[in-house]
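The structure's right below; bear with me while I get my questions together.
Every protein chain except one is present and positioned as in the full complex.
Going by the order they are written in, the chains are A, B and C; count residues from 1 in each one.
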Amino acid sequence: MSDPVRKQLEAHPLVPVVGEIIKIVEETPDVKTFHVTTEHGKPFTPMPGQLAMLSLLPVGEAMFSITTQGEDHLEFSIKKTGMLTDALHEAEVGQKVGIRGPYGNGFPVDFCKGKNMLFIGGGIGLAPVRSMIYHCINNRDEYGKMQIIYGARSPQDLVFKEDLFENWPKVSDCEVNVTVDRGDDRWDGHVGFVPQFIEELGPKPENTVAIICGPPIMIKFTLPIMEKLGFTDEQIITTLEMRMKCGIGKCGRCNIGSCYVCLDGPVFSLAQLKNMPNEY
Amino acid sequence: MMDLTQKMRDKARELLEKEEVKYVIGWEKGTFWYQSPPVFISRPEDVDKLVWDQFCINNLSKYLLDFKHLEGKIALFVKGCDSRGINRLLQDQQVQRDAFIVIGVPCPGMKDPEKAKGLSEDKADQLQLAEKCATCTTPNPVIYDELLGDEVAAAQVDDVERFARVNELEQKDPDEKYDFWKRQYDKCIRCFACRNVCPACNCRECVFDQAEPEWLGKRVVSSENQFFALTRAMHVAGRCIECGECERVCPMGIPIMSLNRKIIKDINNLFGSYDAGMNLEDQPPLGKYDVNDPEEFM
Amino acid sequence: MKILNKQKLKDLLNSLAADATVYAPVKQDGVIRFQAWNGDQEIDLTDNALLPPKDLLFPQTEVMYKYTANGMRAEITEVAATAEKQVIFGMRPCDVKSLSMMDDVFLTKGYEDDYYKSKRENTVIISLGCNEPAPTCFCSSMGVDMTEAEGADVMMFDLGDKLALEAKTEIGENLLASASGLEDGSADKPAGGQCQLKVEPDGLAEKLAKMFEHPYWEELCRKCLGCGACTYLCPTCHCFDIRRKNIGEKGFQFRCWDSCMFSEYTRMAGGHNPRPSKKERVRNRFLHKLQYFPERYGKVACVGCGRCLAKCPVNMDITRIIKELGEVAINE
Partner (left out) sequence: MQRLLEFVGIDPQRFQARWISGSEAAKFAETITNLTEQIKPLGPNRKLRDDV
């Protein structure tokens, strides 16, 4: 973390550092990726899967997963869902934003070391997973085989197209499987829902960790299939979304039982989730 | 009252045993002898929890909204004021009349539980009527499927008595009025108990809960609190059934009914005497148009 | 020990107010609240204040920082300053105990909340022992000693026409040494009163861990109105919201109390709400107090002040609920 930013966030953990949007990538009609940095460079160096509070000062503040990071910036892939995200989608390069973080526990990189990595994403759910995919690519020799299974409603809703079709397939021992719920004239890939697609592909559970993120309905139908394929609850890792305001375990609203998603999450194994109240 | 308690239990048992209703809403004994909070009975063996005494002060009509999507009927007991709440909800088309059974209970007026705090139970008879009951004109239910017990005589409450607090405040000069209300609403902690208990506050989504657009700022400061007070008063204008629950439940003791009664008084002056929730036929004066309506804003 | 004739209470408060803001319980418009001492209020030490003095450390509305923003530009212009010294006079032992829970929340688990911390460090507490608990009090079941408030700088006792004050910390000693109106003396510490309500919360957290899906919650939630009175009067409830207010180019970020009883509390931008109905919200409130908080911080988040059960419009009584939770059968 850059020193001035760290000092400020230590003194005032709820006050953001002012940064700037330096690049905007249009991923789909309703998802954009924002590259954010500060005058001190990258505000901090998050672990894959961690979160940050991003704000447009007059509009509001919300928690987003950090999609990935570059040498000097952080990336957030954001879908239009409300007032703040609508306003962000209107923003242009050069827009000043507030940022604070990083929050939460990221993906368990040490636990995953030496294992085969299976990434399953649906829709915008690939955004948090992408940070871990890049972590594995950047430390390629520490992880086994990589397989990415991703689906979206339609071809135009696929996020990170360049990664999916150009960058990631070139990575050594990395398989990328993409599906869409409904195809179109130009789509010659797989058509079908993610859970069925997983079943067809039949990934092997041996020495593998599966990282899953997507809409609740996808997760609901994916889990039984994972079980059928022989994955145990400890091998399945997901990341949760909850309403968060403070990000530092004080404001109270993101609790699931006695866990706070902002501090103790957002990454949980299915084994952990099954021990928590079903309220998320 | 013991007698009525037994009648209530019998009636509830009958309805539950015949499976005519899924729930019976009534009152039970609370933590202290001077409390009789709402209770929801679903099994015939639980009907002995029901009581009818001088502290059944809660208006139960609002709970109908919680059962909008229930398959099957519910039954509830109503006092005079509560029954006007039923008419309120029916008139606002919030509930279906055939979804519930109303059992009327004539009410001699409830005692003030706040005044009973710390007293021993044998002093119960010396307690005053609750403020909201002191000026009650409808002790007998105005809508019911069945009435238990005999009707009680309505007290003669004239407008002088009914609007006493309003008249007193009207005499003050503008700055005194403002200081009075500012001080009252500076106490407000915005817990929304007044809104949540009110049978006239039955919107599916309340404006005060909307974040986009944010009509009411979440800061608890003078301007927002008074905006909240005035807006809520106007929203129930012409529809307030004078059950007085808002003022009773206010933990900070804000005289909310003085705002509501001020509006009632003005409506009576402008549009002719009207008491909300007395029957289903009369339309609320602010909910209809008449060529003879005053036109001071044209 | 120092003795104060109650007639000289004003002198004492005036001298304390010389270098700090003094907050004392004042009855105004029918409500006892802690108010800043202005030299001329009627102090009411009979009943505990209706609102706990938690708002002096964690205000209901608190500006966090100010900013200017216009189009692409945005700048944080001012972060709320550190707190000034304050003395809380007449804080009851239950409310003093609640601060240990507030401290857990705001000062531990990785992040220190600077707004709270600054006020906390600049606060001196003069606690008033309880001789006559209200009928709704049950603090003795929640580990509160009515005559000894752990965390208070000065312990004070009501002796009828006099008050006895005893310093408990160095800060308290210094405070009493420089205060006026006091005489040296000694007095027998009055015995604390007896609570009529009693509960047995021991072991409840473990049982509740198995009760998340219990039908009890369905029954319990029915009469709840979903208002926030209980949470706002509670000395240990600490949930807050963060919002902002814009006036032209200028604006400020503030935080304000929020309540887990409100429907929009957990509603997310997309519309999903993990606690969509009264049942989940009521369950969360009681589990938070009785299970989640103990699991996280090792103590029950209730001090037995009785405010919630005194003011709940429908008599949701946490003592009754604790008893019923202890009694209901669970299928394991």
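Annotations
Here is the rule we use: a contact is a pair of C-beta atoms (placed from the backbone, for glycine too) under 8 Å apart; a residue touches a chain by one contact, two chains touch by 3 or more.
Here the structure is a predicted model, which is why all the values come from computation and not from measurement.
Interchain touches from the omitted chain, evaluated on the whole complex, reach B.
Looking at B:176, B:212 or B:290, the residue that reaches the missing chain in the full complex is B:176. Considering the whole complex, the residue from B:4, B:127, B:221 or B:278 that touches the absent chain is B:221. For chain B, the residues in touch with the chain missing from this view are 166, 169-170, 172, 174-182, 221-223, 226-227, 229-230, 233-234, 259, 262-263, 266, 297-298.
What we mean here is this: only the chains that are shown with their structure count from here on.
With centres computed from Cα atoms alone, the innermost chain of the structure is C. If you average the Cα atoms of chain A and of chain C, the two centres end up 38 Å apart. Centroid to centroid, with C-alpha atoms defining each point, chain B and chain C lie 31 Å apart. For chain C, residues touching at least two other chains, in rising order: 241, 243, 258. Within chain A, residues 82-83 each touch two or more of the remaining chains.
Looking at the complex, you find that chain A touches chain C at residues 11-16, 18, 56-58, 60-62, 81-85, 92, 94-98, 216, 241-243, 245-246, 248-253, 255-258, 263, 277-280.
If you check the complex, the residues on chain C that touch chain A are 64-65, 67, 69, 72-76, 79, 105-106, 109-115, 212, 238-244, 246, 251, 253, 255, 258, 260, 265-270, 272, 274-275, 280, 284, 287-288, 291-293, 295-296. By the touch criterion stated above, chain B contacts chain C in their complex at residues 30-32, 35, 37-40, 58, 62-63, 66, 117-118, 183-184, 187, 189-193, 195-197, 209, 211, 214, 217-221, 245, 248-249, 251-253.
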